[in-house]
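What you see is the complex with one protein chain gone and the rest in place.
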Amino acid sequence: MNTAAFIVIAILTLAGALAAASLKKLIHAALCLVAAFIGIAAFFFLLGAEFVGLVQIFVYVGAVAVLIVFTILLTHREDESTAGFNWTGVIIALAVFGGLTWTILQTPALSITPPPIEALTVKRIGEVLMTDYVWPLQCVGLLLTAALIGGLILVKEDR
Amino acid sequence: MTPTLQTFLIVSAALFSIGLLAALSRQHAIFVLIGIEMMLAAANLNFIAFWRFGSQPQSPTGVMVAIFSIAIAAAEAAVGLALVIAVYRHYRTTNVTKLDQLKG
Partner (left out) sequence: MTPWIVTNLWLIPAVPLAASLIILLLANSRGRMARALAITGQVVALTFAIVAFLRTLAEPGYRASHNFTWFTFGAHTLRLGWVLDPLTAAMLLMITFVGLWIFVFSIGYMAGDRNFTRFFAYLSFFSAAMLGVVIANSLLLLFVCWELVGLASYLLIGFWIHKPSAAAAAKKAFITTRIGDIALFLGILWLYRSSGTLLFYDEGNGCLEATGLLALGTSATFVALLIFGGAAGKSGQFPLHVWLPDAMEGPTPVSALIHAATMVAAGVFLVARVYPLFSLGAVDGVTPSLTVVVWIGVITALMASLIAVAQFDIKRILAYSTVSQLGLMMVSLGVGGVAAGIMHLLAHGFFKALLFLGSGSVIHSCHHEQDIRKMGGLRHLMPVTFLTYAIGMMTLSGVPFFFSGAWTKEEILHATAHWSRSSVPSYLMMAGVVLTALYMTRQMIFVFFGTRREASELATGQVRPIRHRTDSLRRTGGHAQESPRVMTVPLIVLAVCTTVLSVVLTPAWPWLHDYLNGEPAHFQIGQLIQPMLFVSLALVAAGVWLGILLYRNAGGTDPLAQTQPILFRFLENKMWLDELYAKTVLSWSTMFSRASDWMDRYIWDGLVRAIGAAGHFFGIVTTNFDERAINAGVDESATGTRGLGRFMSAGHSGQIQTYLGAVAVGMLALLILYAWLA
């Protein structure tokens, strides 16, 4: 694993995330979020989970981010500002980061180098999905159906 | 210096914290959703990192979890955004501080 690639991707992702969290204009934040997602996808590629990375791009960037943009479109008001900052949240977030990092650094078992692996083929993923993980697959399908219907109902206009 | 598991974990922790930051400190409902999505993505990264650095021979569990997590995140994002639209229609606002009917 290439260190340089790691650093570049890390910087991209974190910058994008920070921007998404702190930008004033909503649409800018959404687009920076896309960048962050792409960064994460790159991480997945780096880690050897190519399929997941692609799925990440399809779903997150292609669906979720687009949804966010649509929603921004539908709920946009000229007079309303997206300003308003809550510093308590910053403190909590920092505290959480601190706690997590401390925990991670405390665990020596985690400082390991990446072992050599054989590539995980899509074929393999497909096989596993259909055999070991068939039930979770069905449940997710059901969940998605429910989410679809629920979403429709939620935004249905009452006449 | 090859990135160790710790590095990946710290990165994902940072992402998580930033997502939390976005969810807690911004007043717009969509920002909260953005934050939530970011937290989910960070968690996915965690899973894959552990999968990669996990025991040999590998089972595809980590990847499967991540895939399912992504699917669930998508469903949840859809519903959450539909909620935002519904709330906007009813209350004409997306400011979460103004949505305090549960007060008391």
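The chains carry the letters A and B, assigned in the order they are written, with residues numbered from 1 in each.
Basically, a residue touches a chain if its C-beta (ideal position, glycine included) is under 8 Å from a C-beta of that chain, and two chains touch if they have at least 3 such contacts.
All of these numbers come straight from a predicted model, not from anything done at the bench.
Peer 1: Can you tell me which of B:I10, B:L24 or B:A49 touches the chain that was removed from the display?
Peer 2: B:L24
Peer 1: Using the document's contact rule, name the residues of chain B that touch the chain not shown here.
Peer 2: 20, 23-25, 32, 96-97, 99-104
Peer 1: Residues on chain A that touch the omitted chain in the whole complex?
Peer 2: For chain A, the residues touching the absent chain are 86, 88-89, 92-93, 95-96, 99-100, 102-103, 106-107.
Simple rule for what comes next: only the chains that are shown with their structure count from here on.
Peer 1: With centres defined as the mean C-alpha position, give me the chain A-chain B separation in Å.
Peer 2: 6
Peer 1: Can you name the residues of chain B that touch chain A in the complex?
Peer 2: 1-11, 13-31, 33-35, 37-38, 41-42, 44-45, 48-49, 51-53, 56, 58, 60, 62-64, 66-68, 70-79, 81-86, 88-89, 93-95, 97
Peer 1: Where on chain A is chain B touching in the complex?
Peer 2: For this pair, the touching residues of chain A are 1, 3, 6, 10, 13-14, 17-18, 20-22, 26, 29-30, 33, 36-37, 40, 43-44, 47-49, 51-52, 55-56, 59-60, 63-64, 67-68, 70-72, 74-75, 77, 80, 82-90, 92-94, 96-97, 100-101, 104-105, 107, 110-115, 117-118, 120, 124-125, 128-129, 133, 136, 140, 143-144, 146-148, 150-152, 154-155, 157.
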